[in-house]
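Worksheet: the structure to be examined is printed underneath.
Every protein chain of the complex appears in place save one, which is left out.
Chains here go by letter, A and B, matching the order in which they are written, and residues are numbered from 1 within each.
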Amino acid sequence: MHPDDKLAELGLTLPELPTPLATYVSYKRDGDIAYLSGQGPRRPDGSYPTGKVGRDVSVHDAYGHARIVGLGLLAAAKAVAGDLGKVEILKVLGMVNAAPDFAEQPAVINGCSDLFVAVLGERGKHARSAVGFGSLPNGMTVEIEAVIRIHP
Amino acid sequence: MHPDDKLAELGLTLPELPTPLATYVSYKRDGDIAYLSGQGPRRPDGSYPTGKVGRDVSVHDAYGHARIVGLGLLAAAKAVAGDLGKVEILKVLGMVNAAPDFAEQPAVINGCSDLFVAVLGERGKHARSAVGFGSLPNGMTVEIEAVIRIHP
Partner (left out) sequence: MHPDDKLAELGLTLPELPTPLATYVSYKRDGDIAYLSGQGPRRPDGSYPTGKVGRDVSVHDAYGHARIVGLGLLAAAKAVAGDLGKVEILKVLGMVNAAPDFAEQPAVINGCSDLFVAVLGERGKHARSAVGFGSLPNGMTVEIEAVIRIHP
């Protein structure tokens, strides 16, 4: 099934890519590889859920935030590849704004990883690190970046 | 000397690769490049040493943990390349679960970097960042990921 059809089946729509606020770009293509800039769980009104996961925010809620980030990364992937049917996820860095004793980063970032596999199938499987950061931009709960391959 | 012989000379054996607990994979090959997922200092019984380096854990002990992670990454490299004799380490991200005032991350991650050079020689030399994270999965002390080239 084409990823666009899979998204429709899941009742999901890709968000619009936000304009980067600085001298960097949302994605950078280099031949058949593209680097997708770190994104947060941006709400339609442009705001972000904030707080430390494990203290202010539950794993369950943060999983949902990571899933929203995954949709944003798929939007960037579609923008750079032209077609989600050409996209393979290679590597993900999952960044959790976590309390110092938080230990369930993988369960949070699964929100993004599970979405990639649900939408892209085998091509959604990726190498990954899912770890806790001291702080994130805007105080948001999760940020994720990715490296992808663009198939012909 | 072949890396397998070097490992034997050092009295080291590669661990079995743990099964990832989520929708990601231990390594992802893309042509002659492979991305190795972040690993921790997994003990044979599946547990991990925990604590904040610089507060609960000494640099000396954490160096040893980074060395164990290095062995796990070599196991992943062998699994994806088929032969350690084909492996070159390109880039390492060394993640230390550190106290906020900790400043010796490089001395910790050297446990992994030194092992790579001991086992792979010139091909073990890599670009690197070795930095302190707010928290890591399972509360483990060190996590390391790598990018490698697979030679013919």
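What we mean here is this: a contact is a pair of C-beta atoms (placed from the backbone, for glycine too) under 8 Å apart; a residue touches a chain by one contact, two chains touch by 3 or more.
Remember, it's a predicted structure, so these values are computed and weren't measured experimentally.
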{"item": "Footprint left on chain A by the chain that the document does not show", "value": "21-28, 30, 34-38, 52, 93, 95, 100, 132-139, 143, 145"}
{"item": "Missing-partner contacts on chain B, residue numbers", "value": "33, 54, 88, 90-92, 96, 98-107, 109-110, 113-114, 116-117, 124-135, 147, 149"}
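By definition in this document, only the chains that are shown with their structure count from here on.
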{"item": "Between chain A and chain B, centroid-to-centroid distance (C-alpha), Å", "value": "25"}
